[in-house]
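Below: one structure in structure tokens.
A single protein chain has been removed from this complex, and every other one stays in its place.
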Amino acid sequence: MSAATHNVAYSALTRRYFEHPVNAGVLHGLGVGRGEAGAVAEGTWVRFDVQVLHGIVTAARFTAFGCPHVIAVASWITEAAAGRPGTPALPEPVPALRLRFELPVEKLGRLLTIEDAWCAAIRAAVTNLGAALD
Amino acid sequence: MSAATHNVAYSALTRRYFEHPVNAGVLHGLGVGRGEAGAVAEGTWVRFDVQVLHGIVTAARFTAFGCPHVIAVASWITEAAAGRPGTPALPEPVPALRLRFELPVEKLGRLLTIEDAWCAAIRAAVTNLGAALD
Amino acid sequence: MSARLPVYLDYAASTPLDARVARRMNAVLTDADAFGNASSAHAYGARARELVEAARAQVAAAVGCEPAEVIFCSCATEADNLAILGVAEYYRERGRHVVTSRTEHKAVLDACRELGRRGWQVSFVTPSSGGYVEPAAVVAALRADTVLATFMHVNNETGVVNDIAGIAAVCRERGVPLHVDAAQSVGKLPLDLAASGAALASLAGHKAYGPKGVGALVLRRSAGLQLAPQSYGGGQERGLRSGTLATHQIVGMGEAFALAARECEADRVRIAALAARLSERLLALGGVLRNGDAARAVPHILNLSFEGMEGESLLAAIVDRVALSTGSACTSAKAEPSYVLRALGRSASLAESSLRFSLGRFTTEAEVDTAAAAVAEAVLRLRAVSGYPWVAAGQAETVGAAGP
Partner (left out) sequence: MSARLPVYLDYAASTPLDARVARRMNAVLTDADAFGNASSAHAYGARARELVEAARAQVAAAVGCEPAEVIFCSCATEADNLAILGVAEYYRERGRHVVTSRTEHKAVLDACRELGRRGWQVSFVTPSSGGYVEPAAVVAALRADTVLATFMHVNNETGVVNDIAGIAAVCRERGVPLHVDAAQSVGKLPLDLAASGAALASLAGHKAYGPKGVGALVLRRSAGLQLAPQSYGGGQERGLRSGTLATHQIVGMGEAFALAARECEADRVRIAALAARLSERLLALGGVLRNGDAARAVPHILNLSFEGMEGESLLAAIVDRVALSTGSACTSAKAEPSYVLRALGRSASLAESSLRFSLGRFTTEAEVDTAAAAVAEAVLRLRAVSGYPWVAAGQAETVGAAGP
């Protein structure tokens, strides 16, 4: 009945995005795609809504059930991705994200879940836009 | 490295005769007999010198290596016996002595050692006197 | 309590030392006559012994047993181990089976598991979903070769109270001695070991406003039991617990138990009102489930699972404002949801997103209100992020096994 890992001091960046998450929520409209990965029952579930127009990420939102790192990273990605090319890749690769947010190594898998959700959302956005323009 | 039994509060009588033993020492002269029992190596050794004249104990001295009870009882006996008949018996029987000095039961054997020494001394005194008068 | 620190609602983990106990302990610690080794034959030893024996009488009086039945040791963990391994090893030729429950403290569970490694068989009774052990379930687990049953009195995670008298009765019928882990009981509810029918009971100093690092095992004479000691040496405590007695610690435990017995009822009434206030505010958030049967629980422990958020985030969101324990025990890299809540049928996820609020003698209404506000704020923020309630948003399927 205690929790040693809760006790790790989260990095300042993690705390900032965990305590004041930007872009929580959903998106609708042209060029929006949705991707998700993980499961609540497994402790991490992430969903992104991404809008890709003219090959550029124009907006992104997230919904997340997960630890502070998951919430912080998901939030940061939605912010960092805006204006970048709408290709199925994180705005920063997983190893760099891990360093940026000072994730303990045993949480690496959670970043992969985030990556899966993000890439799925981008792909869906591109597919949706294609379908809408067809 | 401690000693629980040392800790028993000795009775006031025991303390008095242990701390201020009367009649420690030896006797010489007519009608004096010596008796001893026990051994230093066994933790209790008692020796009495008793003078018996006209069938009466006229003087007694003791020497003792033993616990406070042994010293106190031996001292008390030399005092109590003066003026009593010079027969090979303690001035008070062992059970009574045990009660008088509040001896723990496991020390009963030490009183028997004292009794042996006392009776031997009386017998020796009577024998010696007989020999001297012969 | 310093202004800077969060509200302390973790009394079940450890209580502050009562100032009256601290004064008594400090008096012993600084008493130039009381520092002797209680085994020593001289006056300093005698003085230490007197203090120890007075404390033994206080402990005995507080829990309804004889002073001679109290064996001081260093903690409840040690008492649990001595009871379980001590009985099992002593009666190893009589049988090699012990009975316990899935919701015991680790000190009991792990001692039983150790017996398992040594070749004993261990039956783990599953408690009801309300968190208490049914005497009937104990009966079903007892066998001809059972040498010990061990069940806790007050569960440390849920506060649920077992029916010790009922369990003791079925054990006695089968001639099986009952050990009771009563580490969480003293000061929380009346404890009368003589009436309980238990053969052995474990006690802790620091769960009842006494010092950490001292506990006791009560071995009821009427049980006629022998124990195999679990440590070897000077033979203190009638050979059952070797090691120089810690006079000031024992004095502190005695004083704390005397206070607990005297103030138990007043504390209980006051704390029950505070706990009800807290519970009401938090249940009003919706999607909050109480763990353990409230009707069977001591009032000062309130264990709640919060839907719609992950456990580590829940704790991280409140840890600066409220100090409490959660339902995930992260001893290693991977957080493990509370085995106690799992045994009550909670999903891993709801077991993890649980908070154990435990109130105590020094809890104030203002603290309860601060805590309730902090938790409510965190819950709303995290639910905004997770999109809860998922069902209302039509996302139940997407999220998978989201509901409880």
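So that you can tell them apart, the chains are marked A, B and C in the order they are listed, and the count of residues begins at 1 in each.
Note that in this section a residue touches a chain if its C-beta (ideal position, glycine included) is under 8 Å from a C-beta of that chain, and two chains touch if they have at least 3 such contacts.
Note that the structure is predicted; figures quoted are calculated from it, not measured.
Participant: For the chain that's not shown, point to the residue among C:Q58, C:S74, C:S123 or C:N162 touching it.
Facilitator: Hidden-chain contact among the options goes to C:S74.
Participant: Determine which one of C:A107, C:L278 or C:L304 touches the chain that has been left out.
Facilitator: With C:A107, C:L278 or C:L304 as choices, the missing chain is touched by C:A107.
Participant: Extract the touching residues of chain B with respect to the undisplayed chain.
Facilitator: 1-6, 10, 18-19, 21, 24, 26, 36, 39-41, 43-45, 47, 62-68, 70-71, 104, 106
Participant: List the residues of chain C that touch the chain left out of this view.
Facilitator: On the side of chain C, residues 1-2, 5-6, 8, 10, 13-17, 19, 22, 25-26, 29-30, 32-33, 35-37, 39-45, 73-78, 80-81, 105-107, 110-111, 113-114, 204, 206, 211-214, 230-235, 242-249, 315, 319-320, 322-326, 331 touch the unshown chain.
Just so it is clear, only the chains that are shown with their structure count from here on.
Participant: Report the inter-chain centroid distance for chain B and chain C in whole angstrom, where each centroid is the mean of the CA atoms.
Facilitator: So the centroids are 62 Å from each other.
Participant: Measuring centre to centre with CA averages, how many angstrom lie between chain A and chain B?
Facilitator: Distance between chain centres, rounded to whole Å: 99 Å.
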